[in-house]
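Only one protein chain is missing; all other protein chains are in place.
Moving on, here comes subunit A:
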Amino acid sequence: MSSVAATTTGTPDLDIIGCEQEPIRIPGSIQPQGALLVLDPVSQVVMQAAIGDRSALADDRGAIGRPIKDVLTPGAAAVVQDLDAKVPPAGSVSLGALRTGATLHHLVAHRSGGMLILELERASETEPRSFDEVYPHVRDFLDDLQHANSIEDVASLAAREVRRITGLDRTMVYQFDEAWNGTVIAEDRNDRLPSYLDLRFPASDIPAQARELYRLNRLRLIADATYTPVPIEPVLNPKTGAPVDLSHSILRSVSPVHLEYMRNMGTMASMSISLLRDGQLWGLISCHNRDATQVGYHIRTACDFIGQVVSMQIAAKESAALAQKRSALQTVQSRLLAQMAAAGNFVTGLLAGTDDLLALTGAAGAAIVSGDTCTLVGETPSEGEVSGIVDWLAQGDRRDIVVSDSLAGDMPGAERIKDQASGLLAISISQLHDSYLLWFRPEVIRTISWGGDPRKRAELDPQGLRLHPRKSFESWQETVRLKSRPWEAAEVEAATALRTAIVDIVLRNAEERAELTERLVSINKELEAFSYSVSHDLRAPFRHIVGYAQLLKKYEGDRLTERGDRYIDTIVESAISAGTLVDDLLSYSQMGRASLRPIRIDMNMLVDEVKRALLGEEEGRTDWTIAKLPSVMGDATMLRLVWQNLLENALKFSRERDEPTIEIGATDDGNQVTYFVRDNGTGFDMAYVGKLFGVFQRLHRVEEFEGTGIGLANVKRIVERHGGQAWAEGTLNGGATFFFALPKEVEVE
């Protein structure tokens, strides 16, 4: 299709050996409808020449080695005088028409490789002599353009206008996709050539180097696909030693493969106008004629002008559409941000507006994955399948954002979830905790009409020497599966912006946590200072009360009644118990703060020591059974307190039994040792087991069993400081067993 410089092939290999390497900028020849002269800019002597049409020349003596003014007819003298000054450094200049006898030529000059290139193109008597003659058409087009709302409208107007000005059989506007396949988005034609509207043409129809040439030189004409090229002689410039670069030439000869392509297509003349967006090739206005024909220079200039207007319109329309989309997405995004800010936690914030979450990227479903939790919104794969996607993302190169409109092609096994997730847009929030936000789009099955089967594009001739372009341009239907609607740039941008916002929130949360920790540390320090002063200031008055009361009793006791005596005893008892309470609390707080000094501990020795300290040498009525106890690493002072509390309790709660028994034993599971103290005392109701180890928690009235309710809290705290656990089992009036498990090796803090 299209008027192309060089073209087509089938397999990638054919592309490489064929078109991609063809020197299309330096073909060494021109089309025959004129003459090309390469001049030394200073001497104005002709260095190289290709003469397709001799009628412009003054005589038959050849051009090479002669000054240009002698080569052309005297009428051209004024045109070529001071030529070097007339030609701009870049681009070309039209030097007007030159009549030589019965023929008319249009003169155009530009620079190439340090030389001046003068081209004389045969003109018809009827074609416009200046741009002014074409201008009314252009003006109408500009007026019509005011009413064009979309890129498609602009394209249709351009197709219609270009055909009107040129009179060619068919004009098409052709748009490239990201893979350089082209789709015909607008067309204007008569019935001499078939319609290609909506057809797609493979990227290989216009190879990369041809596209680059289109970018540099916006207008291209092939007047007759059956032409015989006219060689440039000599091939190399005698002064520079290089062939002439014809990138900006109007008469440049094209690849024979492309001419064959045109003939296969049934078009003998073609013209193309490049449409650029931000300096990149966006598309083409591609024109064809069934029969060979020339399009006049000023008509082509007008078409080029139309092409530039269309380019600008496309840029403006696309920018406007993008801006509109961005602004809509920004509204959605600011709502999400407000929700996240209010919630403090991004997951909660996003879930507060699930419609917005989906609208932000135009997704059908989303998943918020944060650590081990996964929250699904809308149409999504199952939680297990989402976690498979997250694993796949984590294995990859860990980009902040991953965009795919064909997940099945990117991720192994993703065909299974095509109905929910053929498209994936994923942002990574925290790589440390594998937090992701994923959006999904379902599969959209599409049918693409190709202008000919793209798999059969070209073939080598039987000798394998020459490429032949495809002959068939029959529409060929391709069904595209496992793909979603593509993610638009604005949607990807919105996701990226959301990621930035979430990362900010996550960071802010981390900062707030750090600040909180700092405050906790300082509050803890204050508490320590407080307990220190309690240890001095609160204990002293209790000591004083006890001391003075006892002195009173000692020295003044005989003057007291029995009742007074009892009062004093009660004062002493109360003050002592208050003092003990303070002591217990302080020791509890110390157990939390004191540093652990682990040594290997012989538990049997420790238990015997504690037992002796409690009972002296007397065993009393209690029947003791103490098994062999495995040793562990631990802090001796603290573990002594554990045994002391447990044995005290066991003695205390079993003392009312006729035959009190206490059993001490242990089990060793290799990593940790579980010790237990079992008694046959009053036991407890398992309903209250949760209260047993709390500070000031007592399950008995103080008259029944003395104590401050701190002992077991201390046991639990010490055991946990060692990295172990403490628990209890019991039945009311059926005895109790207290367990504590310690790791064999305690980690030094």
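Structure notes:
In this text, a contact is a pair of C-beta atoms (placed from the backbone, for glycine too) under 8 Å apart; a residue touches a chain by one contact, two chains touch by 3 or more; residues count from 1.
In this text, contacts and distances are computed from a predicted model.
According to its UniProt record, the chain left out of view corresponds to "Putative two-component response regulator" among "Putative two-component response regulator", "Histidinol phosphatase", "Outer membrane lipid asymmetry maintenance protein MlaD" or "ABC transporter permease subunit". The hidden chain makes contact, of the residues A:164, A:192, A:239 or A:539, with A:539. Interface note for the absent chain: among A:590, A:604, A:674 or A:737, the touching residue is A:590.
In the complete assembly, the contact with the undisplayed chain comes from A:548, out of A:305, A:548 or A:727. The missing chain lies against subunit A, touching residues 532, 535-537, 539-540, 542-544, 546-551, 572, 575-576, 579-580, 582-583, 586-587, 590, 594.
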